[in-house]
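A single protein chain has been removed from this complex, and every other one stays in its place.
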Amino acid sequence: MPATVPTPRSAAPLLEVEDLHVEFDTPDGPVEAVTGVGLTVGAQETVAVVGESGSGKTVTALAVLQLLDGGRISRGRVLWDGTDLTGLDRRALRRIRGNEIAMIFQDPMTSLDPLYSVGHQIVEALRLHSRMSKRAARERAVELLARVGMPDPRRRLDSYPHQLSGGQRQRVMIAIALACSPRLLIADEPTTALDVTVEAQILELLRELQAEYRTAMLLVTHDMGVVAETADRVIVFYAGQVVEHGPAADVLRDPQHPYTAALLEAVPGRETDRAEPLAAIPGAVPPPRAMPPGCRFHTRCAMAWDECARDEPQLYPLSGARAARCLRHRSGTAVPVATGKGA
Amino acid sequence: MSSPAARALPTGAPPDEDLLEVTDLVKHFPITRGILRRTIGHVRAVDGVSFRIAPGETVGLVGESGSGKSTVARLVLRLLEPTSGSIRFAGREIAHLPAKELVPLRRRMSIVFQDPVSSFDPRMTVCSVITEPLEAQGISTGREARRRAGELLELVGLSAGDLDRYPHQFSGGQAQRIAIARALSTDPRLLVCDEAVSALDVSVQAQVLNLLRRLQAELDLAYLFIAHDLNVVRYVSDRVCVMYLGRIVEQGPADQLLADPRHPYTQSLAAAIAADPRSGVRRRRGVVRGETPSPSDPPPGCHFHPRCPYAFDRCTSVVPVPVAAGPGRTASCHLVGEARGA
Partner (left out) sequence: MLEYVVRRGLYGVLVVALVTVFVFLTLRLIPGDVVRLQLADAPGVGPEQIAQRAAQLGLDQPLLTQLGRFVADAVTGDFGTSFQSGEPVTALIAERLPTTLQLGVMALLVSVVLGVPLGLLSAVRQNSWLDQGLRAVSVAGLSIPNFWLGLLLVTYLALWFSWSPPLVYRTPAEDLGSNLVHMALPAIALGVTGMAAIARMLRSSMLEVLRSPFIRTVRAKGAPERTVLLTHAVRNSLVPVFSLIGLQVGHILGGTVILESIFAIPGMGMLIFESVQLRDYPVVLGCVVVYGAVFILVNLVVDVLYGVIDPRIRYA
């Protein structure tokens, strides 16, 4: 029974993903990477999708724009303004890509065509969705580069990606993405490949532009700190499923799923006691073919009950527009799941 | 593990002397242009670095891209030869030692790289991967080596039954454990971890960090721990050196350095770390302007001055030297050591 999240605002959500299942073909048969995922993004909202590798977060982001390579949506709907993107023909889809929904990717070095100047690539984005002349598009590109904080933007138009630093390349990607003023920006780990000081700059830039362009953002990340800093709401992924979601501040301060809590504990912070071992999560993420019965996390969970090995938990709604996929919440009341100290 | 006599250093240095002492280490890579390949400049990857590591100690080396920290790792292991400067390992000067004489010393130092999967030959079994250094050093071969490999796998939390599998069959965290087992095979005293946990998922990173700590206690290992994540470095290290554009800008005990950074660059690094998510507080991070310049054309004087909020005219011409900034701490900044703190 898929649970879609009611957005706190009264307006209808911009993006609504319902019961998404994504399959990949492997030599040993199809394998499901995403199982029954639902999420919504409201206008001007920032929703963070957080999880580790293999959690299905990137696959979900790509599925929104139907950019899956080698995979396909086997079930579910992706509703954009009420229209199901999964059923759209190619031409209609192209009118949405880059125009109403834009996407930026993780590694700016390999995400830009090395043979064309950055100006050409920005102009291409502009002219794909408008009738701008080349000259007008070039002028607009200069404005965009200036807006994303590129020093000496007019000269930089003719630079090639390999001549720019990592931070500058990511700024170019952001300029390309925002060229047509999209209503939703999907950012797939946009700062993972960057230095931490540059990461701070880029996140601040994204925040400013979001406010200015009134764009909603779906931010995929593995870094809880980034979530704390940027997100209104957060969705936690594990092994292809959503295991928890809710307002970011609440989820981070008081996680209701053991995995979320464990993830927060496992990262060394400023105050972490150096004399104690880190609260690591034992074991590893189960491979898609070898999912344990019952709850997918139970083999690594410090608080597992016997039922966890048999019954599959649903995404049980909690108060405060939250939900968690844990049998502890089956009765509907919040139960503390802070790990370690005798919970 | 082996007896103290077997683990003695080949130089016969007394056991409490510094294991590694690096002084004014410099590495410049030439840049060539033109038909005749003339040298027109240098990439000043490492521009005068000094630090020391005591036996059993963990020294963290933190910096961003272009800081030169990976080059320092390679210099310490003599995978590169320095342009100038001194590297004393176990009391012996190895900076310009010929390759043949380095061989016995190579037993006592090892390295673990960032990407475990690409640091293995995909055609070698786990057993071969671990026994290769043993055979190369002439320590043991055949069945004896295989037995030792099995022991090492158990030590790092895997099982001897994995000896005949291939690296690609393991997850990232497990592969990194295999890399650690390989690094430990020759019984080193110093292990260099070059971004050893940076490519791992958060939950796995914690496991590997715990493993490294346990091994350090059991085997009396010293670590040179290189990373860009200040929090991880602080957790793992006894002392931390912060590098910027080829130079160490601040050194000191790990706790104090992060809690009270004195050098403006360290301050910006500390501020750039995201707010502690558990507090739920959304704190705007202090943003330092600009990006790290290229090491082939560093700014004169203090390398950080173009981005430093406190720079004044002296900073543009005079290179700051390390100045005491508290007990056991130094910082290379003209503003430190004077009446006001930076």
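Order as written gives the chain letters A and B; numbering starts at 1 within each chain.
The rule is short, and it goes like this: a contact is a pair of C-beta atoms (placed from the backbone, for glycine too) under 8 Å apart; a residue touches a chain by one contact, two chains touch by 3 or more.
Remember, it's a predicted structure, so these values are computed and weren't measured experimentally.
For the chain missing from the display, the contacting residue among A:V34, A:A125 or A:C326 is A:A125, taking the whole complex into account.
Across A:I96, A:L184, A:V234 or A:A248, the residue that sits in touch with the chain not pictured is A:I96. The chain omitted from view is touched by exactly one of A:V37, A:V59, A:I73 or A:L112, namely A:L112.
The residue from A:Q163, A:S181 or A:S319 that touches the chain not shown here is A:Q163.
Taking the complete complex into account, residues 65, 67, 69, 90, 94-99, 102-103, 105-107, 110-117, 124-125, 128-129, 160, 162-163, 173, 176 of chain A touch the chain not shown.
Rule of thumb we're sticking to: only the chains that are shown with their structure count from here on.
With centres defined as mean CA coordinates, chain B is found 32 Å away from chain A. Interface residues of chain A facing chain B in the complex, by the touch rule stated above, are 52-53, 165-168, 195-201, 203-204, 222-229, 249-250, 252-253, 262-264, 266-272, 274, 277-282, 284-285.
Chain contact summary for the complex, chain B toward chain A: residues 64-65, 171-174, 201-207, 209-210, 213-214, 228-232, 234-235, 254-255, 258-259, 268-269, 271-289, 291-292.
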